[in-house]
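Some notes on the structure that comes next.
Every protein chain of the complex appears in place save one, which is left out.
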Amino acid sequence: MNLIHRVGSIKPLNEDTFLMTIESAEIAAAGLPGQFVNVRCGGPDAYLRRPFSLCRVHRDQGTFDIGVQIRGRGTQALSLMREGDPIDIMGPLGRGFSLKSEDKRIAVVGGGIGVFPLLQLLREHPAAEKLALLGFRIRDQVIMEKDFRDECHELCISTDDGSWGVAGFVTSLLEKKLAEKKIDRVFICGPVPMMKRAVETCKGKNIPCEVSLEERMGCGIGACLVCACKVKLDGCWDYAHVCKDGPVFSGESVIFE
Amino acid sequence: MNLIHRVGSIKPLNEDTFLMTIESAEIAAAGLPGQFVNVRCGGPDAYLRRPFSLCRVHRDQGTFDIGVQIRGRGTQALSLMREGDPIDIMGPLGRGFSLKSEDKRIAVVGGGIGVFPLLQLLREHPAAEKLALLGFRIRDQVIMEKDFRDECHELCISTDDGSWGVAGFVTSLLEKKLAEKKIDRVFICGPVPMMKRAVETCKGKNIPCEVSLEERMGCGIGACLVCACKVKLDGCWDYAHVCKDGPVFSGESVIFE
Amino acid sequence: MMENRIDLTVNIAGLSLKNPVIAASGTFGFGREYSAFFNLSRLGGIAVKGLTLKPRKGNPPPRIAETPAGILNSVGLQNPGVHAFIRDEIPFLRRYETAIIANASGNTVEEYEEMVSILSEADVDAVELNLSCPNVKEGCLVFGSSVSGITQVVSRVRKLCKKPLIVKLTPNVTDISEIACAAEAAGADAVSLINTLLGMAIDAKTRRPVLGNVTGGLSGPAVKPIALRMVYEVSKAVKIPVIGMGGITTGTDMAEFLLAGASAVMIGTAGFVNPYAWVEAVDGLERYMLESGVKSVSELIGGLMV
Partner (left out) sequence: MMENRIDLTVNIAGLSLKNPVIAASGTFGFGREYSAFFNLSRLGGIAVKGLTLKPRKGNPPPRIAETPAGILNSVGLQNPGVHAFIRDEIPFLRRYETAIIANASGNTVEEYEEMVSILSEADVDAVELNLSCPNVKEGCLVFGSSVSGITQVVSRVRKLCKKPLIVKLTPNVTDISEIACAAEAAGADAVSLINTLLGMAIDAKTRRPVLGNVTGGLSGPAVKPIALRMVYEVSKAVKIPVIGMGGITTGTDMAEFLLAGASAVMIGTAGFVNPYAWVEAVDGLERYMLESGVKSVSELIGGLMV
């Protein structure tokens, strides 16, 4: 596997979030929606790689995008990279969302930076009807609105304070929409409480759903077993591993704590 | 003390050596020949600062130069800095060469990158006659020839293999020159065996001399006591500290081992 | 051409390794994942994920924290159990020409005995006793950190063990040489060190420990100076071979451990950052040997000039 790729461009999305395009024919060719890449961010204090979801894949151009929120040392260092810089990336990794042709009507539910993996899912999913529900805290945090609009049939945005789109949580949006129309599968990514709530909503309606989880990682490929998350197994529970068994899991299988 | 200064320019001197100009009115105003600066080089593995001698000071322009040979992690990182980058530097530090008006005729003896601190010494020393003897391994290593020529009355260069200047060691040059002319003080900087030999030569002729030493440093200001070097004291010996008592010591006082 | 000139083979306790690089236990799974990156036959050996008698779920997440030049982990020996290992993993590993080292942990002396009996009949090349895992509360820590504990386990296990027996030492002790000597006296064929140093990380914002298990084991470059000192001390104290580890990233790091007295090394954490770390270390060592005119690894072992 070739690890060294090249930074194509960096564009700010808002104050602390940016979109990075990376030139890599290999990853662009192989990457599926919901998979992630593990990036060496550089900087004196970022020893481990950092995982980021594939946000958009341009197969024809041999590039892909990741959306990054600056949170700590690694993402800070990443934000300082410049066009043309070499960048050390492992990927694509993990299991992505299921793309089933029998799912005719799908909904994606994203919260905050959880929207990133959902964009490529919308782009690649064969469904005839695609609904996107995105929730943000406030208007300044709303990102990629146009990009999502271009990839779905209906886009609804909520903000906690109503400063953009509908006021309230995106999970309420989901409840409303599921009451209105028939959906075959829901794809969810965002903060844990939001995912938990969204999964419960889907369960209540007997609609299958998938969630994309986050956990701190070591190897990123299933060898070190640090990225454990609780899943149901034979009536009991076990630890699965986000990097290899996920990051996408069926909503029914995950045990949120 | 303000630590953050600015990289002015970086010019290669040869394959593994470069001259870095740093913009700092404070250091340029205060720096004396033989003093050093302690530089945070950056890079993921260079935790401690690295010491470099003042090589040239441009008081009027508020800048100074350091000459740097790339040896390990820190100097490697330093070589990647670009014009305009901020750079974290403590200095000027230590005790420099003595600038005595009674020394009418002086000689500097430099070996390899040991030539760096001698340039500013030549520029500032009040002597009427200045002789520079510089030794290098091979022709490709000869650096700053023109700069030295401009600052002294006589310049002799030796290379071990005779590929430039005189063949042989610079210490032989010194022996020859001291036999030819009267010199009041000799200033020496280079590899330890060369300095040892040069000091012995001076002693043999009863000519006072000064040497600039290197030792691994922690604090750079005399607080941690790690940069110990052996010096004569009251007929016995003691450890002095290169960063505070030096880096320049009288040749007579140093115990080379 | 390089191969002709440089001899990388080493012998440890009757085990012949094609080169001195072994994947460290717990960092390499059972080899499957890294086999997508390089041919496992390029490794001297693989110490598989720490095994226990029964399957173990391990500790609650988060199980990893990043620290300056290192990591803390608190996996807590999650593994499918020794029987599943023998059934499901050995056949896969045997496709490669590399030594298989079974890393074994137990809660009681009897469990260690049973583990070793089972592994003695299995198709593995050596057994590495983990008496030093800091993430398991019951037993382990105690055995590895006292002369009496290590003597007890090793001497009883020795009687049953038909494979080369490597005893893995914890660095969380006052005098590691003393422990190593006890392992030697009790019949160990080799010692491996260091396991992780017990550490902790706190998130000042949430005022909580970062790890679900509160404390965890420190590994990676940060611990290299401690590991190197311990390998140096232990290899002066014992006659059996020493396998060195702790923060090794490059062939040069490896050379330092060999010079300090190790006969082989293990590499773990560095592989998380660079999945090719293990094979690049082999290449790096070869390059180092070429540059310094050393023809065989045995010339390096213990070659430090003090």
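Going in written order, the chains are labelled A, B and C, and every chain counts its residues from 1.
The working rule: a residue touches a chain if its C-beta (ideal position, glycine included) is under 8 Å from a C-beta of that chain, and two chains touch if they have at least 3 such contacts.
All values reported here derive from a predicted model rather than from experimental measurement.
Summary of contacts with the chain left out: across C:Pro20, C:Gly44 or C:Gly70, the touching residue is C:Gly70. When the omitted chain is restored, the residue from C:Val75, C:Leu228, C:Met245 or C:Ala277 that touches it is C:Leu228. Contact with the chain not shown here comes from a single listed residue; of C:Ser35, C:Ser117, C:Gln152 or C:Thr215, that residue is C:Thr215.
Within the full complex, the residue among C:Ala84, C:Val109, C:Leu160 or C:Leu259 touching the omitted chain is C:Leu259. Touching the omitted chain from subunit B are residues 1, 3, 40, 45-49, 90, 215-229, 238-239, 244. Seen across the whole complex, the unshown chain contacts subunit C at 65, 67-70, 72, 145-146, 172-174, 197-202, 204-209, 214-215, 218, 220-226, 228-229, 232, 247, 252, 255-256, 259-260, 288, 292, 303-306.
In the analysis below, only the chains that are shown with their structure count from here on.
Chains A-C form the pair joined by the most contacting C-beta pairs.
Once the centre of each chain is set as its mean CA position, subunit B and subunit C turn out to be 47 Å apart.
Chain geometry summary: the mean Cα position of subunit A and that of subunit B are 56 Å apart. Per-chain CA centroids place subunit A at a distance of 36 Å from subunit C.
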